[in-house]
Each structure stands twice: as C-alpha cells, then as structure tokens.
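One protein chain omitted, others in place.
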Amino acid sequence: MSKTVYRTCPTTGLRIDLSAQALIKANAVAAVVFLAIGGLFGLSVALTRWPAVHLLPADWFYLALTAHGLDVLLLWIIFFEIAVLYFASAILLNSRIAAPRWAWAAFALMLGGGLVTNVAVLQGQSSVMFTSYPPLMAAQHFYLGLILFAVGALIGCFVFFGTLVIARDEKTYQGSIPLVTFGALTAAIIAVFTLASGAIILIPTWLWSIGLVSNIDPLMYKLVWWAMGHSSQQINVSAHVAIWYAIAAMLFGAKPLSEKISRTAFLLYILFLQLASAHHLLVEPGLSSEWKVFNTSYAMYLAVLGSMIHGLSVPGAMEAAQRARGFNNGVFQWLRKAPWGNPAFSGMFLSLVMFGFLGGISGVVMGTEQINIMMHNTLYVPGHFHGTVVAGTTLAFMAMSYLLIPLVFQREVAFPSLAKWQPYLFGLGVAGLSLFMMGAGTLGVARRHWDITFTSAPFDFNYPPTAYLLMGLNGMAAIAAALGGLMFIVIVVKSVFFGKPVRDRITLAAPSGQPISAAVASYGSAGTLRIPGTLVLVGVFFTAFVLYYFVNWKYLSEVWPMR
Amino acid sequence: MAITSPSTRLWWNEPAHRSELIWIALAFVWGLVMFFMMIYWHATGAQNLANETYRTTPNAYYAKVERNVADWQVRELNGLPVIKPPAGADVYLLGRMWLWYPVLELERGQTYRLHLSSLDLQHGFSLQPININVQVHPGYDHVLTVTPDRSGEYTIVCNEFCGLGHHTMLGKIFVVDR
Partner (left out) sequence: MSEIEPAPDQEPLRIPFMQRVLDNHFLLLFLGVVVPTVLYIIWGILELVQIPVAP
C-alpha cells in the first residue's frame, strides 16, 4: 500500500489525509450533481401537480416522480452521507482513512449503479416509483443499478468502521471519539442494517425481473423494502443531528451540555429508530396491531425521546456557548446575536427548527397506528417528509457544505451575498412545500397522482376547492425552493471548481470575533449552567406537539366506525 | 467541543443539568402517553383497522365478487353493476387496473364485512371525502368491519400508483338512509 500523504489544516491544526480529502470531495460533488438533477425533476413534478399549470403529460409525470425520488432520496443523500462519514472519521479523528482503494471502489460502484438506474428510468420502462412495489415490474437494470449502489455504499460504511479501528490502534485521539463522530457512527450502524435489507430484497426482485424467480410476495417485499426505505431516513436523521452538533461546535465552540446524555440519545437511535419502518405498513393487511403498535412507536417512543433530547441539547449547547461569551441579556440575546448572515448557521438553525416543528411532529402523529388511516398515501406523506429530509437533512447538508468548502476544498465560498440568502429562500420554499402538501393531504388529495380533476375517470369527483388552492400555493413554494436549490448549486460549483484558494487560517466563528479555536473552555458544571431561551423554545415545541396530536385523534373519532 | 474527544476522561460520571433531566422525564412520559393512547383506542375507540386477513388468489377472489353481483345487483351505473348487500353481509370489493368493482350501496348505521383485494397490482383504497385510506394487495383478502354512519355519495380514489391509468381509477359507495 502506498504511503499516506498529509497536509496540516491551517485553521484547525488537524492533520488531513489527502486521500480522505479527495474521497470527501468526490462523494460531495457527486451528491450535489444528483441534487441538481433530482431537484429539477421535483420542480417539474410540483408544477404538474399545480392544476392551473399541469406541466407534464401523464407518462412523463410518473417518470419524473420516479427519478425525483431516486436522485434526491437515495443518491444525493447517501453520497453526501458517505462524505460525512469520511469527514467524521478520518478528519475529526486526525487519522488516515482505511483502505482508500476500497473507498474508491465503493464510489465507483455507487456512481455506476446510480447512473444505470437513472438510465433505466429515463428509458421509460421503469416508471414504478422509487419504491417499485411488485407486482409492478421495472426493467432489469433498474434493480441492478440499485443493488450496485447499495453494495457500494455498504463498502463505504465499512471503510468508516475500518478508519475507527485504525484511529484507535494508532492512538490518533485520546479517550472516546468526539460526539460528532459518535453521531456518524450511529448513522453508519443504521446504514449497515439499511443497505443489507436493501440488498436482501432487491436481489430476488432483480432475479424476478429476469425471470429466474417466479413470484415476489408483495407484502413480504414491502416489509423488507421499508427496512431499507425508512431506515435510510434514519441514517439521515443521525447524520444531520451529528451535523447540527458539528456546526454548533465549529461556529460557537459549543460543547455538548452533557456527553452522557447526548450519547445515550444516539444509543436510543441505534437500538430503536429503525423499527419505525413500520410507519409504511400501518394500513397493510396481514400484520397484527401488536406488531404495528410496538414497531411504529419505536418501542414506546424511545427513539422520539432521543430526538427530543437532541432538540434540547443542540440549541442548549449554542446558548450556553453564547452566554459564556457574554451574550447574557434577557432570554434571547444569545440567539439574536447569532451569525444570521452566515449560511452555515442560518441553514443549520432553520434545519433544526423545521425538522422539529414540520417533520418531527407530523411524523409522530402520522405514525400513530390509527391516525395513519386518515393519511396513508395522501399528500400528507410527502408533506411530512419534505419537512424531514428536505427541510431537515438537505438544509443541514447545505449548511455543512459552506464549512466543507473552505476546510476541505480549501476554496472561498463564491457569491457570499447570494450564499447569505440561500438558506432562507430554500427554507421558505420547503416550508411551503411541506405545509401545503400536508394541508392537501388532510383534504384527502392522493400522492403520486397526475390528475386530481379526474377528467377521464368513469365517475365524477372533486376534491374540495381549498385543495386546488393549496396545490397552486405548493407550486409557488416549489419555485422558491428550486431557486434556493439552484443558488446552492451555483455557489458550490463556482466555489469548488473556480473558487479562490484558501491558504491561510480562516475565521469560522460568530461575529463577536472569537475564532473557533478559542473554544469555550468549559461550562456545564451542573450548577451554573443557564439555558432559559432553549427552555422556552422546547416548551413551545412541546405544546404544539401535544395539541396537534390530540386534534388528530379528534378528527379520527369523526370517521366511519370500523374494526 | 462536539468535534473533539470529550475533555473529561470519565464523562459518564459528569452530573447532568437539572433542566435537561426534567426535559428527559417529560419526553419519556409523553412517549408513554402516546404509546398507551394507541392501546387505549383499541379498547375504547371506534376506529381501528382490522387484523383479519386471508391468503387468496385473484381467481378465487374474483369468483366471490361475481357471486355478490349475481345475488345483489340492483341497477347499473356507468356500465358497472351496483349491488345492495344485506346488513352484516360479506361484501367483496376488488381493485384492478383501473377500476373499483362493483359499486356498493350500503345502509346508514348497518355494519358490513367489507373485503378488499386486487386482481393485479397494489392499489390504494382512499375513501373520500371522509379520508379512510387502506392499502390493497393482490393475493390477500383484507376484511374491514365498517359501519357507515352518514349517508351520502362516497368516492374511492386509488392512491397507490398502479400504472398509467392510475389517475382514472375511481369507484363509488352510496350510503342511503334506511
């Protein structure tokens, strides 16, 4: 094996393995490319669902929707996650990366697989949605591409584990791994389960598409497929929570309020988060209510407990750090004086708030066994997950990119004044997408549906007029989100390929001028810590959560009795 | 910092702040409330999805649907039979590309055993405007025991993608007063 070459980061003093750096770059760039492609498909889908615009013909709509789901949900997110895994292991642990050749092979498999599946979709014979529920059958190479992609990503996870082992053996760190790396470890563990489930179900399905297997049971498929489909969302959650902690640390020098509690919250994720795959099977035949209730609740909501812990400790850590710097007036001075013009901060904070209020609450409510009857496969579902995976994960990844560009790509962020506004525009658009789709869903509007006017159906039917209004607003929100996404792409491409090199030490920190390395040395000795602002925030969150939860039980009680 | 190793070696022994502990206790209790709410609703609520499911085949299921139509057809609507089953009956409804078959006429306040299955792909039974949504699988016969409690015209939209005609797949259920 060739010798590892390092550079020393002028800002952090960390020793950076150049092959790790190259791998992070490659995976992040691939991620952004697929975000661009997938985002364009998303816009075209939203404009088609805007009744007054109705952009695409039906066959193109279903094709575009399939491509949108694949490109953003699998390719953008998982490529970026692999970049995060390498960053949180090799870079943060000050270590060389394990088996760089394997990591490149993983990258090649993922890229090849992603392209093959995209080609399959664009050829038109695989408009089966990214869920590809049998007996609906796609072209053979649709499944083959996904399998290659999953295997590649799985190898990437093992490179991460290998790097942890190397760093420990070579003693590149003292004691325990950093909390952010622990969050990445959580993501990687969930990813192993996810990708293995994906391979287990997609391989027989591929053989079925070739004709070597005669039948795929649709229920069995759905059970195992969602072990991948939903757990991959739990990779996202773990990864973006790790990123929240990372950005809080990099911008404020924030230290976790309690290592013990934050790590235990991640442990709850490792143990229970993946059970929520059952969210997608709540109105399926053949599974008992015992199975549904236990799994959909992540074993008595223990993983929700984990998220609520992070929901307090991330803003709490920032508040404590800001207060330690002297922003001590009133309840919210620490927040008012936060660097709102720094896209890494604004993106991260919007991600935190919107993930909690839009994605988190709606997810738990919709994941309630009986309440799901009113929401399954309506637009409420995409409304919910645009709150989680777009407002939460995607925005957090964008925010992180604004730090990776100077630190890993060693370039200045191009168009700084554009970058300042980018998270706000994207966040606003996505909040709209999420809320308007949820609204339409409560009115019954179906997801994955080309024509809510039902012009060529055998019967007449109209959704309530408000639904049309909401779909129009949704289209406008989509335009805002797409513009925000485009701004991000333009900024990243310009910075990465044509940006001004960064040679010296840079300042990441908040406007108070204290640079990152002057980390708040210590606080949080249990007696002195004060975080009143955070307590107000979580109090508002909790109230909204409880109210919304019981309102939905009230709605449910008005539905036809059934048992 | 969160991006560096914990500064205290024995971080597990560091005391946690009271406000964090209170929040954890609150969140934990809230989780229990939500968990037991589902169980409570099974015991006392009126809207719970049935667990009654049987394995079947498209042919066997279709034969039952046809028997329903032969026994209970009362009229036709847009070329589809309308059946009016007696209260308490086993009513077989099928989804196929791109049709819900047959049209049902039910009486308000009566209880029916409504069977759902598909002859081909998965479909989504989405009853509007009350918004009841149930997934329909080929090869499985899912039995819901329903009691329509308001009269009117209800539409079954398909809300699972089932091929190019998916958005034309509508069915009807009429609920009439006794």
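Every chain is named by a letter (A and B) in the order it is written, and numbering of its residues begins at 1.
Note that contacts are C-beta pairs under 8 Å (C-beta built on N, C-alpha and C of every residue); 3 or more make two chains touch, one makes a residue touch a chain.
Everything numeric in this text was worked out from a predicted model, so none of it was measured.
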Among A:Trp291, A:Tyr424 or A:Phe459, residue touching the chain not depicted: A:Trp291
Of A:Phe149, A:Tyr245, A:Phe272 or A:Phe461, the one touching the omitted chain in the full complex: A:Phe272
Listed residues B:Ile22, B:Ala60 or B:Val74, member touching the removed chain: B:Ala60
In subunit B, positions touching the absent partner: 9-13, 53-56, 60-61, 140-141
Footprint left on subunit A by the chain that the document does not show: 161, 164, 168, 174-177, 182, 185-186, 189-190, 192-193, 196-197, 217, 219-220, 223-224, 227, 231, 260, 263-264, 267, 270-272, 274-275, 277-278, 281, 285-288, 291, 294-295, 299
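By definition in this document, only the chains that are shown with their structure count from here on.
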Centre-of-Cα separation between subunit B and subunit A, whole angstrom: 29
Subunit A-touching residues of subunit B, taken from the complex the two chains share: 1-9, 11-12, 14-20, 23-24, 26-28, 30-32, 34-35, 37-39, 41-42, 45-51, 53, 77-80, 99, 116, 120-122, 124, 126-135, 137-142, 144-150, 155, 157-164, 166-172
Contacting residues of subunit A [partner subunit B, same complex]: 58-59, 62, 92, 128-129, 133, 135-136, 173-180, 217-219, 245-246, 248-250, 253-262, 282-289, 293, 297, 300-302, 304-305, 308-309, 312-313, 316-317, 364, 368-370, 372-378, 442-444, 446-452, 454, 456-459, 461, 463-464, 519, 522, 524-526, 529, 531, 535, 538, 542, 545-546, 549, 553, 556-557, 559-563
